[in-house]
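Here's a structure for you.
With one protein chain held back, the other chains of the complex are shown just where they sit.
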Amino acid sequence: METINIKTHSRNCMIDITSEIQQIITKSKIKNGICIVFVPHTTAAVTINENADPDVVHDVILTMNQQYPKNHPQYLHCEGNSDSHVKTSLFGPSITVIVNDSHLILGTWQSIYFCEFDGPRSRNIHIKIMQG
Amino acid sequence: METINIKTHSRNCMIDITSEIQQIITKSKIKNGICIVFVPHTTAAVTINENADPDVVHDVILTMNQQYPKNHPQYLHCEGNSDSHVKTSLFGPSITVIVNDSHLILGTWQSIYFCEFDGPRSRNIHIKIMQG
Partner (left out) sequence: METINIKTHSRNCMIDITSEIQQIITKSKIKNGICIVFVPHTTAAVTINENADPDVVHDVILTMNQQYPKNHPQYLHCEGNSDSHVKTSLFGPSITVIVNDSHLILGTWQSIYFCEFDGPRSRNIHIKIMQG
């Protein structure tokens, strides 16, 4: 298992971590198998989405913020980040990607994004490669 | 890794791909392990849901369309499919299912569905079986 550390710079953002993960696969010398990307936080997640037009990320974050607003009169949790916990369960803490011939098998427009929902913070991402 | 190709026939639909995946497992001769279903697109996803009453699929698609409408005055992405990208991250690009005695271990009412959120299109689905 390898761990990446990243710094996030706003409350909600999506950071492309595809090349960092590919580097770990290359270093591992594992040719075929799967790669598990796991986020060990409860207000951050991981997803795969478009890497070409940054407006897609803008629109995804806009939608999530409007559908799941920060403040809600019935929220009990006193840290003011209940929306972040909801977004985390919706996007999920892990992603599994197929590895073929030492490469992540992603579609043309796909990148792996770390999703910050309660930044700015310092965050970890665990990477596990399984041969098979 | 194997790849299935399917044609979708409307903008939003869910297509049962369980039997195609089971055939790949049978062909692989792998008895025990896990099966990863990965969608290499950014406006399509994979999920598991009820296979008995087609009204469930109708209601799931209806809900997603109403909660995440196609048009939004603040969307910047000019292709008119920002809602499709949001739905993709919500449902997710991959599913992992346990394989036991050469069979997908699914509940009585579960099927694996390819989820089209920006069709009609020709789409690929990658299948990877890991022995263990």
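Chains here go by letter, A and B, matching the order in which they are written, and residues are numbered from 1 within each.
Everything below uses one rule, namely that contacts are C-beta pairs under 8 Å (C-beta built on N, C-alpha and C of every residue); 3 or more make two chains touch, one makes a residue touch a chain.
Owing to the predicted nature of the structure, the values given are computational and were not obtained by experimental measurement.
Across A:K7, A:K27, A:H72 or A:H103, the residue that sits in touch with the chain not pictured is A:H72.
Note on the undisplayed chain: of the listed residues A:T18, A:T42, A:N65 or A:S102, the one touching it is A:T42.
For chain A, the residues touching the absent chain in the complete assembly are 1, 33, 36, 38-42, 67-68, 72, 74-79, 82-83, 85-86, 88-90, 92-94, 96, 124, 126, 128, 130-132.
Interface residues of chain B facing the missing partner chain: 33-34, 47-50, 53, 55-56, 58-60, 62-64, 67, 90-92, 95-98, 100, 105-110, 130, 132.
Keep in mind that, in the parts below, only the chains that are shown with their structure count from here on.
Distance from the chain A centre to the chain B centre is 20 Å, each centre being the mean of its Cα atoms.
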